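Just passing along the structure, written as structure tokens.
A single protein chain has been omitted from the complex, and every remaining protein chain is retained in its original position.
Entry: chain A
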Amino acid sequence: MSIFRNRREFLALTGAAAGGIALTACGGPGATDEAAGGGEPRRGGRFRALFTGGGEQETIDPHAESLAIDMARTKALFDRLVELDATMAPVPRLAAKWESNADATVWRFTLREALFHDGKPLAPEDVLFTFARILDPKATTHFAQGLLSVIDLKKSRAAGGNVVEVALKRPTAEFPALLGTLGTAVVSSRYADPARPAGTGAFRLKTFQAGRSFVAERFDDHWDGGAYVDELHVLAADADARGNALRAGEAEFGYEMTPTFARTVQADRSVRVLAAKGSTAHAIVMKCDQEPFDDPDVTLAFKLLADREKLVQVVLAGQGVVGNDMFGKGYQYYPEDVPQRTRDVEEARALLKKAGVLNRTLSLYTSSVANGFVEAATLFAEQAADAGLRVKVTTGSSETYFKDQLTKGVMGSHRSGAMTIPNYLNDRLLSTSAFNASAWRRKDFDAAFATARSTTDEAERTRLYGRLQRTVHDEGGLLVWGHPDWLNAVSSRVRGMDAAPPNTLHSARFDKVWLA
């Protein structure tokens, strides 16, 4: 029932993780089907996919999408220039390839041959129109407006043939990855009415009613070979209803299933759970601009107090992996060589004693906006008590939690996932970030980030991002204690679909599925 809760989770999570299996799905039908039970792909049938709904909030405007259900629908109707793979690295879609100038301020994208649903071929003008539409200052709900504000529209142009040249206001080595995020699908320059989507997607819209129904049919001229199923339905149902519908054969796919459901259907042959390992991130944040967390020794002490295994066992029902106080485990640029932080109450107590903050009461602001927030906060409060600290947990409103958290409590609950590591750093850890949950504001960090972002050499850039992450790991206010698995489920007839983290190419992707 609580869609907005879900939407928040989803926005907070733009991310992905491990799950190399997810990649097999793009190796063509053969590779996919082995994983799912074999057989030659077959055309036909109706595929019903279920997501948490958003009522009137739902949209098929690809630039205003914000819910998972919106993204599944726009993914069927539209394509992006670039998508992200399971490690959050950019992979080609409508852009067959790309290159930049030496300082990453001008990017040339070579477009594929693709047709829009109205028969018009994809051209550079469509891409430029798309950017202009996203950046339209009057469009207050266009999600990617902030991310893509780096584009200098006036200097961008069609560079002959099928090449589009995008000029940027500042060097951005990650620009292709930005195009793989929420709200960036390419629309036709004839696109005007969201009710009549003009995209290049594998499905063409039949009917859509916000909060009610969505039916699309296969688009036979899709550049990527098109879909197998005749008809795609993307529908809304709460978590319990999704599970029941799947088990009763009333749906073929359920997005975001619960750990409870996964356990319940272990012996059920009619349903298969697709678990993307450790796909999202759960954290307790400490506000570094407030006493006592303005002292890195204190944040370190708190990080040492967390019993991560227990948090994962209890809060995530064991379906996840422990975190190491950095965002983005398993993603491109994640420094895997940083030793795992473990519990050390003695050391924590010593640090707290040195800083003179033993026997304090600190307030932790949380809410039920995301599954596990309140449980994790409560459990962590118990763990902190082992060092003589009192953590007072306050539960606030779900709908406005992410705004309120910035001003309430010296500690808070934080959840994040499907976005690239550079995006996370940009959106959450810069002095200027609107949603800086840990109030981490350091000029030297901002400058180091700017350097990393404009470094075109990938190895060097990886090293620089790794160093930024390490700084956060050592001194920052993020206590990333766990990475829950991302659970989807399919009925046993479904082939061509594997575990995939949210917001990646293979997440809720229906053009390669077929029914046995």
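By our rule, a contact is a pair of C-beta atoms (placed from the backbone, for glycine too) under 8 Å apart; a residue touches a chain by one contact, two chains touch by 3 or more; residues count from 1.
What we mean here is this: contacts and distances are computed from a predicted model.
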From "ABC transporter permease", "Peptidase M16", "Fumarate reductase iron-sulfur subunit" or "Cation acetate symporter", the hidden chain's UniProt protein name: "ABC transporter permease"
Contact with the hidden chain (one of A:103, A:152 or A:238): A:238
Sole residue of A:145, A:378 or A:492 that reaches the chain not shown, by the stated touch rule: A:145
In chain A, positions touching the absent partner: 1-5, 8, 11-12, 48, 50, 54-57, 66, 140-141, 143, 145-146, 209-213, 233, 235-238, 240-241, 244-245, 247-248, 250-251, 396-400, 402-404, 427, 434-435
